[in-house]
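The complex appears here minus one protein chain, its other protein chains still in place.
First chain written, first letter: the chains are A and B, and each begins at residue 1.
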Amino acid sequence: MEEKEYDSEENLEGDVATGGNNRTRLVILLLVVGLALGYMVYAAFPDNALYFMSVNEFMEKEEAQDGRIVRVSGKLVDGSFNRAENSINTSFRLIDEGTGLGGENLLASYVGVLPDLFFNPHSEIILQGSYGPGQVFEADTILVKCPSKYRSLEDELQQQSS
Amino acid sequence: MAGTEEIQQPTSEIAFQSKFRWSDMIRVDGRINLRGCLLLVTGILMLVNLYMIFMVAPTDAVLGHVQRIFYFHVPLAIVSFVAFLAVFIASIAYVFRRETKWDNLAHASAEIGVVFITLALVTGMIWAKPVWNAWWLWTPRLTTTLILWLIYVAYLMIRSYAPSPSKAAIYGAAMGIIGFADVVVVYFSVQWWPGIHPTPVVGPLADTGSLDGTMRSVLLFSMLTFLALLTYLIMERMALQDTVDQLRGIRFSLRRAARQDAIPGD
Partner (left out) sequence: MPDLIALQIELPSSNLPWLFAAFAVSWAVFFLYVIYVTRRQQEMQNQIRQLRRAMEQQETPEGD
């Protein structure tokens, strides 16, 4: 097989006539793609490289507590969850994994319906919001991170019962 | 493109086309029909795969049934990487050899790679909504994957806008070679910039013990199935490209013949 034999400058109907038009489209396309790539890299990388900070990192960083929007991740402290009856106003505490109960924790509040896996002991909770007056983290979005470990439910139940 | 071929279609032709026999899938005109056989095998594998995913694979302890999306999401992503690897290799081969078959392989693989990566993104979003509580997050993994999608969509568009088939082939080869770098970035992104996306369960970065044994077997089976599907689709798409080239060749010689007729004394 060689070069396509019909591939001359005047190969198909319209090709020569629309050649210039296609070149403009090509340039526009490249420009759009380039801009889109640039924007995405800008949106994903500058200060979001780590994406979220731990509770301890947040507590140490004073500039993160001035009311700007930040993301903080931690584990739900057992028994810290509170919800007034018939209300969607909730409050709870987050703590870094591996820290004992005496470790630093973050009091947070959230108004809305909680994600499915919020109460799962394996989940890591990521709050997006700002540190408000009264030293409460006012979350406006709750995300849930799950461990990159997949285990069978049957095995887990067997382990618990034994 | 509609020009000389606006002749009325004879109805007998359509009747001839619609006649379908199952035996044609395996043998046509006394020869083994490779594509038909592969389609048959792929179809069976896909049905068995569904059985494996829903009946054999255990329910995930944390995520519940929705974790079964994993057996589509992960193979779709991995197989799209394989397709883009094929684009990369075929593009290099085209640059050195300038043979149409390499360009056709690159073109077919890129188109099917786009189908697979699109589905990987869509199944990922469907999985993220109930688990992360968001359809989309601008994390490095997702962003680099979206860039990957954009690169290969641009690849297809540039090919279709190029002024001639040989220009399309060479622009495509350049993009197919450079674009592959992003596949590597996507794969390593979860290690370079850790975030909310789980770390790999296959390949060099896979953490042994991150996956239940039965789950791993089902995942491997699913990857095999999708590889078969990829191979079938690439063959079908390359066959289509052969027909497109054939038609172009016929039209070109017709046009040349018509021009020679029009100039007397030549």
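We take it that a residue touches a chain if its C-beta (ideal position, glycine included) is under 8 Å from a C-beta of that chain, and two chains touch if they have at least 3 such contacts.
Model, not experiment: these values are computed from the prediction.
Annotation: of B:K101, B:K129 or B:K167, B:K129 touches the absent chain (contact as defined above). Check B:L34, B:A181, B:L205 or B:A239 against the missing chain and you find that the one touching it is B:A239. Residue-level contact of chain B with the missing chain is found at 4-5, 7, 9, 13, 17, 50, 63-66, 68-69, 72-73, 76, 112, 115, 118-119, 122-123, 126-127, 129-130, 229, 233, 236-237, 239-240, 243-244, 246-247, 250-251, 254.
Rule of thumb we're sticking to: only the chains that are shown with their structure count from here on.
Chain centres here are Cα means. That of chain A falls 28 Å from that of chain B. Taken together, the chain B residues at the contact with chain A in this complex read 1, 3, 58-64, 67, 70, 98-101, 130-134, 137-140, 142-144, 146-147, 150-151, 154, 157-158, 161-166, 193-196, 198-199, 201, 207, 209-212, 214-215, 245, 248-249, 251-253, 255.
Chain A makes touch with chain B in their complex at residues 1-7, 9, 11-13, 15, 19, 22-23, 25-26, 29-30, 33, 36-37, 40-41, 43-45, 48-52, 115-117, 120, 122-123, 126, 141-156.
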